[in-house]
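Okay, so here's the structure we're looking at.
The other protein chains are all here in position, but one chain of the complex has been omitted.
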């Protein structure tokens, strides 16, 4: 099922959001509330921008709740932009190469959900990846194939459009295989400067997705909260499910919506729909 | 919190009880019902008697639900007597040397529960271990110390009495440290021929423990059940929590009770109480 | 670089060959003598026939020399036919899904060596796999692709011919990619009854491969050896490198040779050459 979070804002110790939030992403590895299952114990990944070139990755097959290295890294790595993903595997092996986020150059990619009947379409979808990228596929998840397809479809130029084209391609591929198309989930992308997120399901309600309110709103709603007092206008969180029950803190991203978060705390929402491309053109 | 199971009976493929029971021990690693937490994902262990000398051990830090090797071994190892333990760590590291069952010669030992304020007493309890056994302690759990103390107190001659003396010693040690004594849990022991189990808590209700009914009862209660039709009079299960909701299948072991299961499906219950030994004598 | 071994004969405890041979396969994980590197520490796998349906697999990312579970399993699993492979990764991740042997139904497959420029050809080779088998590829090694190609080329009917056709296909694919074709290594296959092995390199000397002499020869050469006294006419070992320096014990399989080992200790050698199939037909 999986859960993920993205931070974009002032540089913070990663632990602030992983371990010092009441219902932060690590707590969600044992006690998720909004998914089909409370447990997301099939590995995890941290992708962060900061010191060094491009994003760093720490991925592990351990459950996030019990990995001592995650606590260490979270307490000693500071970052203005990072993703964390906790995994609940559905079928593919628990191995580091199947842990999100995935990376290409300066880009990170993460996903909560699944591609229905992926095993039926895996060959055709892998064929649709730019042949020059084929060998970049190192694991066996649907997400990694989605990522490589999105790169093939121009992710580095326009992430939202690339995801729209990719989902369109997948749905079309399902139809050609006579299976009911179903792309389910939320997607997160970053280049180290901005964060893009999509919430979408071919049918039915998509997986949950929330954004934190702007810092001004948070401070005025909860004047007594010492953590919110430290927030700047730069700070935004995108999360699979809220870290707390505080009223006014979390705004739901509606279904079929794409979100762009830019420096300065700017959050833009726009409608999202798959882009239908002809199978032959792809 | 942990859960465990013991099988004593006809030789069966381990998977029969691990993966082919609706709410078997592997399902309990994600969905335990009778403990403080549903998740027991901090490693597991299988100890079995069969081919080769003495019991074999397979212990892993992976959650039982996702370990592909456990499925393989369960499908290819047959045993007339085996223990499985799934761990929910409270404090000590997730490492194989902290996974139950523990072994000494032909003996296996497993535990669900905890020793209250163990960290306060750890030194004194380790000092009470027979010095010749001190170096056998390879991990950091309370259970391993309990096992070594029980060996020191004659486990190989009389398992129940040795556990009674060990719990008495631990409770006494707590009092000398001015902490409230609390030994909580269920204990399982085997020498490859019989299984002994204890359910006890210094105060409050102890962790749950159940035995399967005798084969005759099971067959007559559930005539239509093809699995029960295969049971022989030899077969008994001891489990932390029932594998199913079928009426009449599981009998609760009462608190403060010791159970002995012998070949032929014989199950004997007797009252259990810690044996108070003077601290100085120990 | 990798090393592997196959046992076919009387049922033995696996440890007999893994830990009780002076220079057995586990010793070769630290101290291989005949390869480019002495260390084969990037995981290992044991595939065995015995109790239960089809072969069992135990694969681990730990070095074979330090995995306590391997010692346990080896001491408690008896088998008349098993493969062990120790891995020295060249490029692909150290993960269980990349550990040999690979399995399909009752078949096991193992390999020591590499496919030159595999990353260049990976897409084309995966496309040449029977589409119905495409989703069976769970890792990223060249070997797993070779195995799926061999299955596509009739491994279940004629293992040697299937390997010949597969190598022919790979060499042809290399030529079409304007890279120097290079398939290097030794291959082992079993269906639980017989063992097939191939030693081949497109150019240069192939990786080493040896068979143990027949039991009669061994006993008469080394009358004083208590282990050889226990051998029956059924017993044969195929190994990447000898387990000992004893004269007369090991016969080298020549380059470009295929070997079939059948029950009764029968060992047949015949010349091996890739079967050239036209790229279009494939």
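As written, the chain order gives the labels A, B and C, with residue 1 at the start of each chain.
Methods note: a residue touches a chain if its C-beta (ideal position, glycine included) is under 8 Å from a C-beta of that chain, and two chains touch if they have at least 3 such contacts.
The structure displayed is predicted, hence computed values, not measured ones.
Among A:25, A:77 or A:167, single out the residue that touches the unshown chain.
In the full complex, the listed residue that touches the missing chain is A:77.
Which one, C:66, C:203 or C:232, makes contact with the chain that was left out?
Answering carefully, the residue with contact to the hidden chain is C:66.
Could you tell which one of B:22, B:123 or B:270 touches the chain left off the display?
Of these options, the touching residue for the absent chain is B:123.
Touching residues of chain A against the unshown chain: what are they?
Here the touching residues of chain A are 13, 48, 50-53, 56-60, 68-69, 72-73, 75-78, 96.
Under the stated touch rule, tell me which residues of chain B contact the chain that is not displayed.
Touch set of chain B with respect to the missing chain: 92-93, 95-97, 119-120, 122-123, 126-127, 131, 134-135, 137-140.
Going by the touch rule given at the top, which residues of chain C touch the chain that is not shown?
Chain C touches the missing chain through residues 30, 37-39, 41-42, 61-63, 66, 68, 89, 93-94.
The rule is simple: only the chains that are shown with their structure count from here on.
I want to confirm something about chain A and chain C. Since they are copies of the same sequence, is their interface symmetric in residue numbering (over half shared, so same) or not (under half, so different)?
Over half shared, hence same.
How many angstrom between the C-alpha centroids of chain C and chain A?
41
Which residues of chain C are in contact with two or more other chains?
Residues 96 of chain C touch two or more partner chains.
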